[in-house]
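Reviewing the structure listed below.
For this depiction, one protein chain was excluded, whereas all remaining protein chains were kept in their positions.
Note that the chains are named A and B in the order they appear, and that numbering of residues resets to 1 at the start of each chain.
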Amino acid sequence: MNPALKINLIVHIVVGLIAVAAFYAVLVNLLKSRLNFFSLRFFSLAGVIGIFLSWFTGGYYYAVYYGQAVKPIIKKSGYPWIHDVLMEAKEHVFLFLPFLAIVLALAIWFLESEILADEKLKRYLILTAGAAFVLGLFIVLMGMAISGAANIKSG
Amino acid sequence: MNKKTTIIKAFIRGAVAAVLTITLLTVAADLYGPLKDLLKQLFSHHWIGKGAAAIFVFLAVGFGGWIFRREAGDGSAGVARGLKILFWSTIFSAIVVFGFFVWEFLR
Partner (left out) sequence: MDWHSFLVISHVIGAVFGAGGATMAEVFSIKALKDGVINETENDFLKTIYFFIRLGLFILILSGFGLLLLYRMEGVAPETIYTDNFIAKLLIVLVIIFNPLLVQAKIISYSVSSPLSLVSWYAALILGAWRTLDASFFSIVGVYLAAVLIAVFAVKYFYEPRVKN
């Protein structure tokens, strides 16, 4: 792996974790009885920036390196399902997150009075943030398994 | 106030459309080789193609809803309804995607 790819992978993981942590922070803050919109705005924006950065850096690594160098190792190991199920699911479910993040940020930034006045709106915002966080968490865990499998010695 | 909620509702619809597009393309491209090849031809990689299609759909539905909006919207209730649909679409789509790859692996 050349230095550019190493940097891509590191950035992908770090900003991805920051994005998932941001979704978590949005969720925790939405669940409070007194909403702090400064925190909500900060974390929702962090979620959007983080997930887009993670998308582009991870996408570059995936398109340029993973297919040729990592996938064959995993497929030849005793755990091909780590690519065939986990990686395939991860790479596609990940694509949902940028859109969830944008919607969360738009609602939080522009609908403060509506969120405070409408319990139903707040409830579905919580569910959306929850979905973003839980899917993000699954993606992180799948990433751990894939990373581990990449170092399996074949034969 | 209704203008804000109407615009945001349009982008929520865009997000729903994007999620469903990704799911549809994921399943269809794996089952129908020429579609996967077409995505690869146009975008150098099928996965990049799916992402690009999702972005296009999101922006088209979002901005389309914004430009062609009706002035009398249903306010925050409409946004809540949109988020409910987005939440369930996301969960359903995630299950479909994961289930599909489990099925593909097992067959």
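Structural remarks
Following the convention adopted for this analysis, a residue touches a chain if its C-beta (ideal position, glycine included) is under 8 Å from a C-beta of that chain, and two chains touch if they have at least 3 such contacts.
This one's a predicted model, so the numbers in the text were calculated from it and none came from an experiment.
Considering the complete complex, the chain that is not shown touches A. Set against the missing chain, the residues A:24, A:62, A:94 or A:124 yield one that touches it, A:24.
Although one chain is hidden here, its contacts on subunit A can still be listed: residues 1, 6, 9-10, 13-14, 17, 21, 24, 27-28, 31-32, 137, 144, 147-153.
One rule holds in what follows: only the chains that are shown with their structure count from here on.
Averaging C-alpha coordinates per chain places the centre of subunit A 17 Å away from that of subunit B. Subunit A makes touch with subunit B in their complex at residues 55, 59, 62-63, 80-81, 84-85, 88-89, 91-93, 95-96, 99-100, 102-103, 106-107, 110-111, 113-115, 117-118, 120-121, 123-125, 127-128, 131, 135.
Of all residues in subunit B, only 1, 4-5, 8, 11-12, 14-15, 18-19, 22-23, 26, 44-45, 47-48, 50-51, 54, 58, 75-77, 79-80, 83-84, 86-87, 90-91, 93-94, 97-98, 101-102, 104-105 touch subunit A in the complex they form.
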